[in-house]
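The complex appears here without one of its protein chains, the remainder shown in place.
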Amino acid sequence: MRGVLGFALVLPPLLVLVFLVILPAISAVITTLTPATGVVTAAPLANYAEVLGTRTLRTDIVFTVIVTLVAVAMVFCLSYPLALYLRFVRTRIAALLGVVFMVPLFVPVVIASFAMITFLVGHGLVSTVLFRLGVERFPRLVYNATGIVLTEVWVSIPFAVLILGAGLQAIDDALIDSARDVGAGPLRTFLAIILPLNATPTMITLTLLFIAIFGSFTIPYLVGGNAPQMLGVTMTNYLTQYLRRTESATMAVIAFIIASVIGIVYVASVSRRERAAP
Amino acid sequence: MQAAWFLAVGGLRRALGIGALLALAGFILGPLATLLVWAFAGAWLFPHLVPEFSLKWWVYVLGNADVGKAIRMSVLSAPTATLLSALICIPAAYAFARLEFPGRRLLLLSFLSANAFPKIGLYVSIATLFYRLNLMDTFAGVVLIQLVNTLLFMIWIPTGTFRGININLEEAARDVGAGPLRTFFQITLPIAMPGLIVAALFAFIAAFDEAQGSLIVGTPNHITMPVLMYALVLSYPQPVGAVFSVLLSLPSVILLLVTQRYLRAGYLAAGYSL
Partner (left out) sequence: MMSRKPPIRAVCAALSLALIAFVIGAAGPGAAQSPITLNVYINGDTNIFDLWNKTLLPAFTKRYPQYRANFVPLLHGNGSQGVLDKILAAKQANKPTDVDLWETDPTYVTQGAPNGLWVKLTTQLIPNLTRVPPDKLRATDYYSMPYRGSSVVIAYNTAFVKTPPRTLDDLLAWIKANPGKFTYCDPNTGGSGQAFMVAVVYKFAPMAQYTGGAPYDQAKEAAWDPAWQMLKGLEPAMYNNGFHPNGNVAVLQLLAQQNVYIAPVWSDMGTDYLKRGLLPKTVKLEQITPPLFGGDSTVTAPAGSTHLEGTFTLLNWLLTPEAQQMVITSVSGYPGVDWKYMPASVRQQFADVAKPYAPLPDSKYFADMQRLWHERVAGGG
């Protein structure tokens, strides 16, 4: 009875998902398993073999994974202290910074990328200021991996701070104070109390960050370099510029598989915690 | 207030901490400030630090009637998509958190595909379906395509939130005779509200930012802001792009001002209380 109710409640969003994502995705997968025109006897995985056999595409896949991991790590390392700060410091400056760090959330991604370019580009604001200060050699900050990472970090900080902060908010001050009373230092308190108690939001944050950055198109398209490129850009190029729809769909499936692995890790870890809990 | 324990170690460390925070704030605000300056620049050629001031690009941009229309379309469609999403997803999230049914975990995971499968490969199929249902170039079609982007946020975050709520609270309410609906609306929902608001905010942003799908479904008469933005911000000379950016950020800035109090630490409270 409760099972039926549960399923009934889940059904409406599930229908949207099935018709607008899953069925179209299945038809895309079928295309990738159909051999390219002219090669009738090819194996069903021929398209995958071809994509993975192209050196530049392998490079793009690895590049995408690395950029994503670096960006996620940076967002995490910046956001966690920030969330702690906003949680435990109650000054006017903290309140003000709390608003400042939410700003990127409200800036559409196209505009964020455009703003980042004008800010960081050679002869843009940062480099002009440095030039005036006598710095002649200016490191390249946009149109490469650095640019992608910086922009991804810029747009992702509010998301991470909010989810982590919401979790931290739930931790009782008394718990932390009692840890201090038994002589635990800040690091110890963080590792032994805060991190485990905030595990679910942390996992949600990491998973969603990974998937969002891994699949991003606008930022790498605008702020990235010519090569290697992130998969979102490469598959668009194969579709729109190189007249190769099948390869593009194949890359989409590969990207989906990689992203799914992260999703499965998340669900597995949440399930384990659930089972461990009484 | 003992809470500032981790910073209270010494003046120097504190100063370092504040310095780092301010640097980070500069990193956040710098690009936007540059954009604002560009929007009022007649021309800004290297190595001048300050551009010639000019309003000529504003006159140029404000003559473009499409901008107002697109902003109106976005301001109407994104909240509709968010509300609709909340309406169908929050009960589902509650079911995922509290009810046992076969395939629960797999179904929860399947929502990941809404964000994890690159949409570029899906649009022809989606558009074909929309043509059959006569949803092309309609407001409903645009809302539906935006709705897809909100699903993950509206399912996963509320599921986490509901799961974090102490079940004893609900059971206590049931023990004193409250029905399941009453328990949900009077006990569960208020406690979950902060988490739900955050989810709704992310859903809104995701709906608001959707460009590629809206382009296919919405043209020619239901063009949203991001669709226009791609064409305008990127293909005009830099100052015009900046003016468009400033204009197109206005709805978001208003949203920031409106929601700002929900984003304050204090309000976010017990989304994940254990």
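Each chain gets a letter, A and B, in the order it is written, and its residues are counted from 1.
Here, contacts are C-beta pairs under 8 Å (C-beta built on N, C-alpha and C of every residue); 3 or more make two chains touch, one makes a residue touch a chain.
None of the values given here were measured: they were computed from a predicted structure.
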Inset, instruction - Give me the visible chains that the unshown chain touches, in label order. - result: A, B
Inset, instruction - Among A:43, A:96, A:227 or A:257, single out the residue that touches the unshown chain. - result: A:227
Legend entry - Full-complex contact with the absent chain, from B:21, B:78 or B:127: B:127
Legend entry - Touching residues (missing chain, whole complex) on subunit B: 43, 45-46, 66, 120, 123-134, 136-137, 212, 215-216, 219-221, 223, 227-228, 230-232, 234-238, 240
Inset, instruction - Provide the residue numbers of subunit A that touch the chain removed from this figure. - result: 54-56, 59, 122-123, 140, 143, 221-222, 225-228, 236-244
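One rule holds in what follows: only the chains that are shown with their structure count from here on.
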Legend entry - For subunit A paired with subunit B, centre-to-centre distance based on mean C-alpha positions, whole Å: 15
Inset, instruction - Give every residue of subunit A touching subunit B within the complex, in rising order. - result: 2-7, 9-14, 16-17, 19-25, 27-28, 78, 82, 84-90, 93-95, 97-112, 114-116, 118-120, 123-126, 128-129, 131-132, 154, 157, 159, 162-163, 165-167, 169-170, 173, 176-177, 180, 186, 189-190, 197-198, 200-201, 204, 208, 211-212, 215, 217-218, 222, 231-232, 235-236, 239, 248-249, 251-252, 255-256, 259-260, 263-264, 267, 271
Legend entry - subunit A-facing residues of subunit B, complex: 1-7, 9, 17-18, 21, 24-25, 27-35, 37-38, 46-49, 85, 88-89, 91-92, 94-96, 99-102, 104-105, 107-118, 120-122, 125-126, 129, 144-145, 147-148, 151-157, 160, 163-164, 194-195, 198, 201-202, 205, 208-209, 211, 225-226, 229-230, 233-234, 238, 241-242, 245, 248-249, 252-253, 255-256, 260, 263-265, 268-274
